[in-house]
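Here's the structure, in structure tokens; my notes come after.
Omission of a single protein chain aside, the complex is shown with its protein chains in their original locations.
Chain IDs A and B follow the sequence of writing; residue 1 opens each chain.
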Amino acid sequence: MSRRPPRGEYIETDTGNKVARKATLVGTQNIMLGGKTVIQPDVMIRGDLARTIPPAQSASGGPANNTAVAIGRYCFLSRGCCLRPPGRMYKGVFTFMPLRLGDHVFVGPGTVVQAAQIGNHVHIGGKVVIGEFAIIKDYVKVLDGSVVPPNMVIPSFSIVAGQPARIIGEIPEGGIEAFELRDLYKTVGNNPQPTAP
Amino acid sequence: MSSATPSPVPSSAHGHHKRHSILPAVSQSGPKPPVQFSSSCTIADSALLTGPHTIIVSTESVIHPRARLESLGGRVTVGRRCIVHERACLGAADLQGRYHKGSPDKEGRSMGAVTLGDYVTVEVGAQVESGGTVIGEGTTVGIGTRVGAGAVVGKHCTLTANSTVAAGEVIPDYTVIYSNGLRRIDRRGVSELKNKAQARQIDVLRRMIPSNPGKFQ
């Protein structure tokens, strides 16, 4: 009776997201995926840590948006990385705030991201720690093993490294195409395609 | 073709009713350890408790999902109002895979594997090795940090992300370990405030993380 296809390693959604069955997603109702995002096995996303204080202009109608982690299109979350919303004391009360990732964000293996905002076309290496409420703008590369301290702002076209991270270089004009993750998206999933030469 | 509007994550590919998490099963290897839980502590359902020795979690402490408490090297004690984040491991094996046993103290009592004081935070993916390891009150063990077997970390210390404390090392109170092993003293004098903030955070976490201590008892 069941015409279920054989279970693949990934759950592939209508919007093209590829979510590994071995990924740990807590509080899925608060996790928004923009589409065509890859979540590899052993990735952990803490959607359950939603904000407890409603945003300032939530009274202006519309359903209460309780998104804890918002991820754009063509993001790639490598094995073992962890996304969790940042938390802080606000007017004497502790609250979590949403974590937002733009499009084409690569998160390396074993990396922990607690940023407030990651822009578009950002490459975060492996074993990186992005501190709470950090803001990373577009076209930024965070090298492996970096510790981006809490509240740090990283401007566009920066290359950062170190503990704590500092800007150590600039992305050259010719280097911005390499942030594109469309090709990488195709190489994973239940029907992975070989990489073009 | 994909739509431009973001969509929530599929709770389950085939499930009939909506689940709120995708939590692949984890093999609960080894024996179920004897536990002593305070009635006010929060222990996530998907936390991992293993080992033959007692695991004690005191008043109002929070154990996040996928945190590991291993009592293979001895007793694991979590003080009051501690937070153990996801993927953190208390009582971990050392890098060679050995679980050290704590040497007995002067009165001959076992030191246990790991002892956390009150208000300790063990961040995501931090490893506190087994073997009489002590973390003092109010100390934060940063993301991905490893505390070696038998190390004694003082009170109100901050071990920043990806740092290491060698086995058997004694870290004085208020020490900050940063920038790959540089050390300094925290002179802000805000330990009380930090404890207060920790209490507030726990207040929020207790409402967010469904506790299931019965699973481990």
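The working rule: a contact is a pair of C-beta atoms (placed from the backbone, for glycine too) under 8 Å apart; a residue touches a chain by one contact, two chains touch by 3 or more.
In this text, contacts and distances are computed from a predicted model.
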Item to complete: Look at the options "Dynactin subunit 4", "Ribosomal RNA-processing protein 43", "Radial spoke head protein 9 homolog" or "Replication factor C subunit 1" and return the one that UniProt uses as the protein name of the missing chain.
Response: "Dynactin subunit 4"
Worksheet entry | Where the unshown chain meets subunit A, residue by residue | 16, 76, 78, 91-92, 106, 108-109, 123, 125-127, 131-132, 137-139, 141, 143-147, 149-159, 161-164, 166-170, 172-179, 181-184, 186-187, 191, 193-194, 196-197
Discussion item. Suppose we count only contacts with the excluded chain; which residues of subunit B make the list?
Written reply: 1, 158, 160, 162, 164, 172, 176, 178-190, 192-193, 195-196, 199-200, 203
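The criterion applied here is as follows: only the chains that are shown with their structure count from here on.
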Response to the item:
Interface with subunit A, subunit B side, in the complex: residues 2-4, 6-11, 13-14, 18-24, 46, 65-66, 86-87, 124-125, 142-144, 160-162, 178-180, 197, 200-201, 203-204, 207-209
Fill in: List of subunit A residues in touch with subunit B within their complex
4, 11, 13-17, 19, 21-29, 31-36, 44, 46-50, 52, 70-71, 73, 82, 84, 87, 89, 92-96, 110, 112, 127, 129, 131, 145, 147, 163-164
